[in-house]
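Please find one structure pasted underneath; my questions will follow.
All protein chains but one are shown at their positions in the complex.
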Amino acid sequence: MILVLSPDATPDQIEHILEHVRQSGFTPFPVKGEFRTIIGAIGDDTNPAAESFRVLPGVEQVLMILKPFKLASREFHKADSVIEVGPTKIGGGHLAVIAGPCAVENEETLDSIAARVKQAGANILRGGAFKPRTSPYSFQGLGEDGLRLLRAVGDRYQLPVVTEVMDTRQVELVNRYADMLQIGARNMQNFELLKEVGQTNKPVLLKRGMSATVKDLLMSAEYILAGGNNQVVLCERGVRGFEDSTRNMLDLAAVPNIKGQSHLPVIVDPSHATGRPDLIPPMARAAVAAGADGIHIEVHTCPEKALSDGPQALLPDQFDALMRDVQGLAKFFHKVLS
Amino acid sequence: MILVLSPDATPDQIEHILEHVRQSGFTPFPVKGEFRTIIGAIGDDTNPAAESFRVLPGVEQVLMILKPFKLASREFHKADSVIEVGPTKIGGGHLAVIAGPCAVENEETLDSIAARVKQAGANILRGGAFKPRTSPYSFQGLGEDGLRLLRAVGDRYQLPVVTEVMDTRQVELVNRYADMLQIGARNMQNFELLKEVGQTNKPVLLKRGMSATVKDLLMSAEYILAGGNNQVVLCERGVRGFEDSTRNMLDLAAVPNIKGQSHLPVIVDPSHATGRPDLIPPMARAAVAAGADGIHIEVHTCPEKALSDGPQALLPDQFDALMRDVQGLAKFFHKVLS
Amino acid sequence: MILVLSPDATPDQIEHILEHVRQSGFTPFPVKGEFRTIIGAIGDDTNPAAESFRVLPGVEQVLMILKPFKLASREFHKADSVIEVGPTKIGGGHLAVIAGPCAVENEETLDSIAARVKQAGANILRGGAFKPRTSPYSFQGLGEDGLRLLRAVGDRYQLPVVTEVMDTRQVELVNRYADMLQIGARNMQNFELLKEVGQTNKPVLLKRGMSATVKDLLMSAEYILAGGNNQVVLCERGVRGFEDSTRNMLDLAAVPNIKGQSHLPVIVDPSHATGRPDLIPPMARAAVAAGADGIHIEVHTCPEKALSDGPQALLPDQFDALMRDVQGLAKFFHKVLS
Partner (left out) sequence: MILVLSPDATPDQIEHILEHVRQSGFTPFPVKGEFRTIIGAIGDDTNPAAESFRVLPGVEQVLMILKPFKLASREFHKADSVIEVGPTKIGGGHLAVIAGPCAVENEETLDSIAARVKQAGANILRGGAFKPRTSPYSFQGLGEDGLRLLRAVGDRYQLPVVTEVMDTRQVELVNRYADMLQIGARNMQNFELLKEVGQTNKPVLLKRGMSATVKDLLMSAEYILAGGNNQVVLCERGVRGFEDSTRNMLDLAAVPNIKGQSHLPVIVDPSHATGRPDLIPPMARAAVAAGADGIHIEVHTCPEKALSDGPQALLPDQFDALMRDVQGLAKFFHKVLS
């Protein structure tokens, strides 16, 4: 950590700062410049006492040098983590294709979608039973009935299943049915929920919050890892921006950015990121080319009858065409899709 | 609702759209233009079936005309709502001054802060017992011990108390101690939590999420109101922006913007919005001048020993000076601070 | 255009609005709903009189249906435009690779860079002679001497050259030396400059402004096209966002988004978008996979001696490796790089 002092810091203030730094467990190295003094404080930057440095009289800025996350960092775990969701692997050269409807609506629709995405090459089935909806008047999901249907249809097509958990009280229930627990963008900093899924033994799909930096996302992953569950897959799904012709702004550079700092796999969800079927296939191709460990695509056999987010789903034929490109690109980049 | 068709929509597609609109319970009024047809769809825009319109072949855009919230709207309730928190009123000409430390740390510190903010004119005491922290390694709050201290000190100084609730499982507990329940920015779209506090009989302080539009905020308020609890106070606390010299970007225009559309009181938190003690007093003054129904200020007797967010707290003397301005401005704008 | 009236618009106000719409050259079609009236106004949305509609008493919103640009639109020109820069083609299946240093510094450095990028497969040479720098104290470019060097080195390696023009007074001079004129992000809405390059007969590389929407970018292209110059290539180079670990946020979805609405070619500049050499190659690959008509890459033989933006340049060896991937992807997507 580095403390930048203000140009008019007095000798007394500097002495007080050095003393406070030492008492907090850091070793201070002051450097006197022409205009001001800076103090290198050697120690553990995750030490919560460090927060107090910025408020000391005479301190102008505190610059953090070390990353505030440990277990999620490349330094802690050099090799790419490979996460297993049933028979499907994610990361370390293994590409995941998670596909399915936004929400589980009924068995017939889910079955017909699952049949098509399996045939096209998807290796994980998704579908929401608990739905976070902006409006209290929108369809909120089928709850346990939805979980039961998802499990049954997943088993029928030999696809492991992922579904969202929105509340600490739902974790035990969702855990009983799902192979992977999804934390949605709106709950990325629902820290009690992160702690709770950190206590389970299931892989977690953690979606980036709409205003979360890459560091924020990795700190949320750290909550899960610190709870003892090291099976975390991150998902870039678009952030809030000013462009008003797409639902969100897909920050695809986050993929190599995260992978440089962390061993955790990163997948991309172009469905939520763009909200437009015409933009989903090019962004899915781009995701693979950017080095993503998987893609997450909403597919629906009849978007106009979907109870949630129909407008952003691909039709099965569109998904088939996309998958032909994805398989070609996977081969080009020496990735395995199994 | 208005459906804008694409220039090459066929007569068959148009017929299918008109039929689908009618079956969903809307009355369609088509208008044929030179380049394209538009269809006015008269009915209830909060009807979830409306979502499906965008996906119909031949539809290019769907424009929502009506507001998607009802209970929170000015149309539903013309007069300003006045919310009572113990003896303190918020809204309708009543100004709230919520002050206190970021976190409850120990009785002595909390007592000394409460004594000073009471004396300066604050009318609600704040303090966190459950703290949402970006890092799992930071101080997470005292839990029930903190609630007990907050209650005791509030009673001692005859100040009603507000504190954050982060999880559905904490609602019953926090409700036992607090006069007002706070939903933090990170939980603004934790819909299960919104439903749960909607079942209580306590006023709720709902903070705007970092990437929430004004409409998103009002939709989250709608969740609480729809649950039967109509005591909601909204709080603007800064949104995520690109300016890197402040913690967030305070969107002060949200105050008159919300008040034009909704009867709910709106207060402003310049502490989290700016994260800098030098900017808090001018932004607090600006909030009152913009028509806010209150301000929310962090105060600490010794910021360098604070266990959370010390750098953004005012010292009691700074708070005293600010309160003299706030009282003068309240008088200027015919607001009551009691 | 659609006018949404307020719920309490009076019959007199509605009559005044209808009259005003007619006088402005539009045909109004009113539709009375349960809560409010909407008026479809059939006519030319680019008619400047339309701006006044929003201010009429009783009007709550004005919704534009038609795109505000004409010459840049797909409706105006269905096929992809192919722009020729010397012997190099951009668009319609032709991939451009623009490479070179940020600034022209001296002949030796420029020559060594040009030799390497030519050999690796680049087909346009870039280099700034007039440099837009945030600080007045930074290197501002070599001016005409830089143009002369760029021309000479381009000719030596048979590479057409592109360079930035920052001021209307420089257009004639830059036009004398360059094969393509670049308008930088900071000048995307320097409308006098757009008009001036619209009067030339040279292709223009128009970079997206840091806070420009896709529509804003197309409106700026419209300025050039309306001046009579239809050789415009657009460039996505990242927009301002809140992520603080990259220089800008690359909005790659803008590529298919623009190409759906416009016939103009779109290229991507991952150097400025990310500002980090480790992120440039993955984003360049992603750009090709997203359907971009070219990439724009800064290359320098000795970044630590570069006078401008050294930190974001690739070394020639890194560029070689990237080009091998780009050539493979071009083949995969049936694009020609010549």
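Chains here go by letter, A, B and C, matching the order in which they are written, and residues are numbered from 1 within each.
Heads up, the rule we're going with is that a contact is a pair of C-beta atoms (placed from the backbone, for glycine too) under 8 Å apart; a residue touches a chain by one contact, two chains touch by 3 or more.
In this text the structure is predicted, and so the values were computed from the model without any measurement.
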item	value
Chains on display which the left-out chain touches in the complete complex	A, B, C
Residue among B:Leu142, B:Val288 or B:Met323 touching the omitted chain	B:Val288
Identified contact with the non-displayed chain, of A:Gly33, A:Pro57 or A:Gly228	A:Gly33
Residue, one of A:His20, A:Lys131, A:Arg151 or A:Arg240, that touches the chain absent here	A:Arg240
Hidden partner chain, residues of chain A it touches	2, 4, 7, 29, 31, 33-36, 38, 40, 42-43, 61, 63, 65-66, 75, 240-242, 244
Residues from chain B at the interface with the omitted partner, ascending	211, 213-215, 239, 241-246, 249-257, 260, 270, 273-274, 276, 278-279, 282-283, 285-291, 328-329, 332
For chain C, residues in touch with the removed chain	20, 46, 48, 51-52, 54-56, 68-69, 132-139, 166-170, 186-187, 189-193, 195, 209-211, 216, 219, 222-223, 226, 239-240, 303-311, 313
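One rule holds in what follows: only the chains that are shown with their structure count from here on.
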item	value
Third chains touching both chain C and chain A	B
Distance between chain centroids, defined by C-alpha means - chain A, chain C (Å)	31
Per-residue multi-chain contacts in chain C, two or more chains	241-242, 244
